[in-house]
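Below, a portion of the complex is reproduced, with chain positions unchanged.
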Amino acid sequence: MLIVMKRDASKAEIDAVVERIGALGLSAIPLPGAERTAIGTFGVAAREYADQLESLPGVAEIVLVSRPFKLSSREVRAEDTVVRIAGVPVGAGQPLAVMAGPCSVETREQTLATAKAVRAAGAVLFRGGAYKPSTSPYSFRGLGPSGLELLSEARAATGLPIVTEVLTPTDVELVASHADCLQIGARNMQNFSLLDACGEQAKPVLLKRGMAATVEELLLSAEYILAKGNPNVILCERGIRTFEKYTRNTFDINAIPLLKKLSHLPVLADPSHGTGKWYLVAPVALAAVAAGADGLLIEVHPSPDHALKDGFQSLTFDNFEKLMAMLPAIASAIGRPVAAAA
Amino acid sequence: MLIVMKRDASKAEIDAVVERIGALGLSAIPLPGAERTAIGTFGVAAREYADQLESLPGVAEIVLVSRPFKLSSREVRAEDTVVRIAGVPVGAGQPLAVMAGPCSVETREQTLATAKAVRAAGAVLFRGGAYKPSTSPYSFRGLGPSGLELLSEARAATGLPIVTEVLTPTDVELVASHADCLQIGARNMQNFSLLDACGEQAKPVLLKRGMAATVEELLLSAEYILAKGNPNVILCERGIRTFEKYTRNTFDINAIPLLKKLSHLPVLADPSHGTGKWYLVAPVALAAVAAGADGLLIEVHPSPDHALKDGFQSLTFDNFEKLMAMLPAIASAIGRPVAAAA
């Protein structure tokens, strides 16, 4: 951290800042310059005091230097983490892991048909929502517990492990008793009580990036889960909000290689939410694989024009199969195989 | 809702869309144009089917027309809602309501001193955080229950009603037993379980806009609380995330008159978070009052350079007093008195 003093800061003001830093138990290094003085102090601990120091007389601004995430950082742990979801490995050096399924579990028939179709096409994980966040209170909010039962049934029928969203801490235990992996959705990326609760249980967690969150904030949210003792976190880029009106979100392709560089955690790509348009899903999915994603999350529905939620970004069985057929060539072009169906 | 067909949509495709709309129980009005056909269908219910209809063959895009919020809408309820927090009125036609206090409750001394100082300067509500959301798990997260006790003590000492944040549904009952008004913070604006829980209890709710939320999304979150039967919702503009680096957030001044126009609910302004810099708080507070805000939320700390959180955006007692002294003239310039201290 660098405390930049004003041009006209007095010697007394500079001394007071140095003294305060010392009182906080940190060491201060004054850096006199031609135009102004700056004072350096280092270590993660220093960040906590940035606001206080910025309020001292004569201080122009505080420049943060060290990165605030630790357990998720590649600087702290160099080797890649591989997360296993009921035995299916997700991470660097592993086959591409494709999780697919409907946005919402709607009926037994729709759920089973989709699970079988995505398994046949090569998906290794089944994902579907029993609890759904919804911007409007008047929209469909999911089947709840009976949706979890349907997901368990789909697993029994196909052997595919289940990934499903949990919305609130009090549901964590129930959802974890059915799911093989808990999803924390974009709107809950900074629901810290939920992060804590998911960190205190043992199932792997798929953590989606908030729609206006930075990469640093995503890693800090992962840090919550890791700090509670659960090391099995998968990061998921799902698009951020921008000005663009022709798409629902802007998929941040940069985030894929950036997260792989900053962190040892696995990184998934969700081009369904990342574009919001079914006809953009396949090209952006291919792009994410080319950029180094460890897996994909794809929404698939037997009949998107009858889906209760997000139909317009869902692939038909046929289109999902076509996408899956294109993945091996892209994956092998960057030296990575696609997982074989069980 | 308008379903815009592709230029080359066939008659069969157009007929199929009309038929589907009919099957959904809505009425369809085809609008043949020079370049393409559009099909109109109206009513809030129609929105629910937008995704499905957009997936039909021949459809180019869906244009939503009617606004999705109802109970919070001025079209539904024309007269202004006045929310009373333990007797203090907040809303149109009422004196300007200033709530002030520290970002976090830290110590008994700091809490009581601040409560007395803001009361002396003219604040009519005391706000402080016992539960604090924090981007990093390594930062201060609030005193919790003992913080609530200190707030109750501050109320006893000053007579000021208490506003404090609640972070998760399981805490709602406890927080509501101490607070006169529950705050839902920006990061929780779309924590729908929390919105439901606050809607199911009787205390007024201060709902802050999410940092990348639209005005429509804010009103839909208010709708969650209203739909559960709690009519006492106060909306709060607290700045949105933009590219600007010299400020923490960009206070959306447009949102003040826009929310007053779209909704009957009271609107507060939080220039402390809205700027993130103490030296911008007073001018932006004056601006918010000039634009029609029903009240202000101002962070005040006895010693901002020792605050455990958000010190850099907090006013000293002295600066808060100076701001309060400027409010009557601005308020009366637009025909509104400031509340007198009790």
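Side notes on the structure shown:
Going in written order, the chains are labelled A and B, and every chain counts its residues from 1.
One rule holds for everything that comes next: a residue touches a chain if its C-beta (ideal position, glycine included) is under 8 Å from a C-beta of that chain, and two chains touch if they have at least 3 such contacts.
Predicted model, so just to flag it, every value in this text is computed and none were measured.
Of the identical chains making up the complex in this file, 2 are positioned in the shown model, whereas the full set numbers 4.
In the analysis below, only the chains that are shown with their structure count from here on.
Averaged C-alpha coordinates give centres for subunit A and subunit B that are 26 Å from one another. Taken together, the subunit A residues at the contact with subunit B in this complex read 20, 44, 48, 50-56, 68-70, 133-141, 167-170, 187-188, 190-195, 211-212, 217, 220, 223-224, 227, 241, 278, 304-307, 309-312, 314.
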